[in-house]
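All protein chains but one are shown at their positions in the complex.
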Amino acid sequence: MILYLLKRLAVLAASIAAAGVAVFAFMALLPGDPAEVALGVNATPEAVAALRTQFGTDRPAAAQFLDWFGGLAGGDFGVSYVTSSPVGPQIGDRLGVTAVLVLGGMAVALLIAVPLGTFAAVHHRNPLGAAISAASQAGIAVPAFLAGILLVYVFAVKAQALPSGGYVPLADDPAEWLRGLVLPWLSLGLVQGAVLTRYVRSAVLDVMREDYLRTARAKGRGALGALWRHGLRNASVPVVTVLGLQLATLLVGAVVVERVFVIPGLGDLLLNGVAARDLLLVQGVVMVLVAAVLLINFVVDVTYHLLDPRLR
Amino acid sequence: MLSVDGLDVHAGPVRLVRDVSFGIGPGERVGLIGESGSGKSLTALSLMGLLPEGVTASGRATLDGDDLVGVPERRLKRLRGREVSMVFQEPMTALNPLMRVGAQVAEVMTLHGRPRAEARERAVHLLGRVRLPRPEQIARAYPHQLSGGQRQRVMLAIALANEPRLLICDEPTTALDVTVQKQMLELIAEVAPALLFITHDLAVVASVCERVVVMYGGRVVESGPIREVFTNPRHRYTEGLLAASRLTPRGTRLPTIKGSVPAAGGFPDGCVFRNRCPHATEACEQEPALTGDGHAFACWHPAG
Partner (left out) sequence: MTGRMNASLLTGGALVGVVVLAALASFVWTPHDPTLVDAARKLHEPGGGYLLGADKFGRDTFSQLMVGARTTLYVGVVAVGIAALLGTPLGVIAGMTPRGWLSELIMRVNDLVFAFPALLLAVMLGAVYGADTLTAMIAIGVSTVPAFARVARAATLQVMVTDYVLAARAAGRGPGAIATRHVLPNIGSVLIVQASVSFAIAILAEAALSFLGFGTRPPTPSWGRMLQESQELLFSTPRLALWPGLAIAVAVLGFNLLGDGLRDFLDPKLRRIRAER
């Protein structure tokens, strides 16, 4: 297990490094010199050269990369060529907001998918189970931002029960913070919940056909008792894999949902960065998001191994 | 002790098992034999209340006065694993892969009211009783770390844990290596309280059981003491089955039963065997009754 963990950690580190190279190489391909862009067309060559030295863009690409990538671990993402402010703290401020958004969305998805998917599997022969399957199929077809717009229409425009957007920091007003997050969480969670429901259903259905469930019943458990005690943990093995993929999807979904609800998270920062052509900022946010996806995959793999003794 | 009387099993309109009756006395070991599709496994599962979804049993089966068929799941649950236990055919998939073996043995005891610590202790004892070497170690193992034969012993330990009155074994050795089979059979014969042993293998029945019930097409066609049925079969199906299994001298043709077992619901009216029977006549369009005391058979043109 330890060996496996070390191996997996090495792969994670290598992947993050490779992703760093990819992101850096891609952004470095950019036509145009940040120093020239910053100073405008009327700048003297001397001024441009001076700024280039200040930015560090006159050095070889490899040195620039090592500088940038080396700084990441310590939270140093460089200083924006556009706003002249350090990128790291901006990302730090926004990271928490996006994390809360994504984890809340995941929680909503799980709260929907585990009971509904299990119910649909247990009742797969009757109309209610089939109805859940059909509803989840329809739910998958709704993108998160569309769900967001629909939710705003129902709960903010019609019922006027919840705010249609905006974000109040937790420290300022916990109640408003929560009210502001309900719709974004639902937008992310409902759709992912629909996707997850299908996976939970099929995982539980597979497990229900297993011989060891019959063994459990032969011991004297009822059908549901056997499923609860022996089935759900087994069913969770494939579901955990999907969960990891979904967290990655949610991270991207959060970018869009932040735009719908005007929430100052990483997605908002990313899109603002693109609009302002603040490439170092874009580079930094993309790197954080990609690293997050890789980290999630790592956690999923390890969880998988913890859940299933056959893999140890 | 166990008495089965007029047991029927249906899947929708299709009758898979018809009017099956037999009994098992305390300590008696009875073999239930037949080809696949004969209804022998369904008969066993209906005694456990574990029929697959959409399949239902009717008729009467009692174990020392406790009804086993047509009673609510709530009451059956209390009997399963305590009064009557079952060992299944496929040991590789019958245990929960994510749970330690000892916990799976202990579970059947805690489920029926034994304190947890005591159950854990007894689980190790039981693993030793089914002749697993180093039971403490086996108890901590996961199923995938054990061989097929070892897993089947674990299943047997689970079945015996609460000292049931009846043990049902459904082809418990079919999936095992030949060398392991023999040890397993000896062990079952030794530890079983009363036994209902389901198999298609006549040699296995002969080595374990005292009495035999032969099923074909969902019906009992012959039953009686094993020595008598095997040396003097009366039903033409039993006769064919024995002839097909007997070792024949080199050069002679191996006798077989012509045709193959029809699909469920495809058996003829009257005698279920008549479309494959070389002795069938018009009389066989009427259903023969199971007659005889001790050694009973249902055939219009019995052998011998």
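Note that the chains take the letters A and B in the order they are written out, and that residue 1 is the start of every chain.
By definition in this document, contacts are C-beta pairs under 8 Å (C-beta built on N, C-alpha and C of every residue); 3 or more make two chains touch, one makes a residue touch a chain.
Please read all numbers here as calculations on a predicted model, not as lab measurements.
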| item | value |
| --- | --- |
| Which displayed chains the hidden chain touches across the whole complex | A |
| Chain not shown: contacting residue from A:V48, A:A107 or A:I140 | A:I140 |
| Chain A residues that touch the omitted chain in the full complex | 15, 18-19, 22-23, 26-27, 29-31, 137-138, 140-146, 149-150, 152-153, 157, 164, 195, 245, 248-249, 251-252, 255-256, 259-260, 270-271, 273-274, 277, 279, 282, 286, 289-290, 293-294, 297 |
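Going forward, only the chains that are shown with their structure count from here on.
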| item | value |
| --- | --- |
| Whole-Å separation of chain centres (CA-atom averages), chain A against chain B | 54 |
| Contacting residues of chain B [partner chain A, same complex] | 48, 50, 53, 73-74, 77-82, 85-86, 88, 90, 93-99, 107-108, 111-112, 142, 144, 155, 158-159 |
| Chain B-touching residues of chain A, taken from the complex the two chains share | 125, 210-212, 214-223, 229-230, 233-234, 237, 307-310 |
